[in-house]
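Here the structure comes first, spelled out in structure tokens, and everything after it is commentary.
Left out: one protein chain. Kept in place: all the others.
And now, chain A:
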């Protein structure tokens, strides 16, 4: 008996060790970024872990010095990501509901087409889009960015919300109709409140995808509507790459998705498991 317990304990230690190893592997890049962001410029290339830490990097990034308007990029990112998610919800929730409730000729094809926007690598469509945007005056505008990000957020929201709506029995809305509510009221008063956890989960996911998108702002913006993902890289230009500033900018740009995830965590856990179990 003592042999089996000691064997079990050994296995437990090994598992712990493996986990710790994995954590180190996964978290080291982030730790390295933090270290990098705290280094003064003159110790960037000459030190590993011992250096004189300073917040100068953050001050520079947030103070818009170096001629790079990082705060504006940050605001741009917020505006276009939130805008893209909001527009996708506005259009996508009714679309998801309709496609879950009514099957009509070609409805599956329509849904598949929508999903196929996610198959094509963004780079394959970026050149024609660039030309279009130049001609339409959408280049480097909020409207243009919100619009193009629909390619990222809309299919996600429609497809995930569709399965949430499909899991709701239509009899709930039918009951609402017989209680004297219109179809619109049944949608807003019965269906929507019941898929709230799903909306929270999918909004967060869509926000993260929109926030992290790199290729679209890289090609379709230059200055006015540029976002943090591209903006953080501008610190690498010039005669000497300023890695500490890039690291600080990257860490600052992690904050919004992180905050959002923490605030809706409560919904998120329920939301991700909600679709699996019929209540």
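Simple rule for what comes next: a residue touches a chain if its C-beta (ideal position, glycine included) is under 8 Å from a C-beta of that chain, and two chains touch if they have at least 3 such contacts; residues count from 1.
Operating definition for what follows: contacts and distances are computed from a predicted model.
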item	value
Protein name, per the UniProt record, of whichever chain is missing from view ("hydrogenase (acceptor)", "ABC transporter", "Phosphoribosylformylglycinamidine synthase subunit PurS" or "Elongation factor 4")	"ABC transporter"
From A:151, A:194 or A:208, residue that would touch the chain that is not displayed	A:194
Residue among A:85, A:176 or A:225 that touches the chain left out of view	A:176
Chain A residues touching the omitted chain (full complex)	169, 171-172, 174-183, 185, 190, 193-194, 279
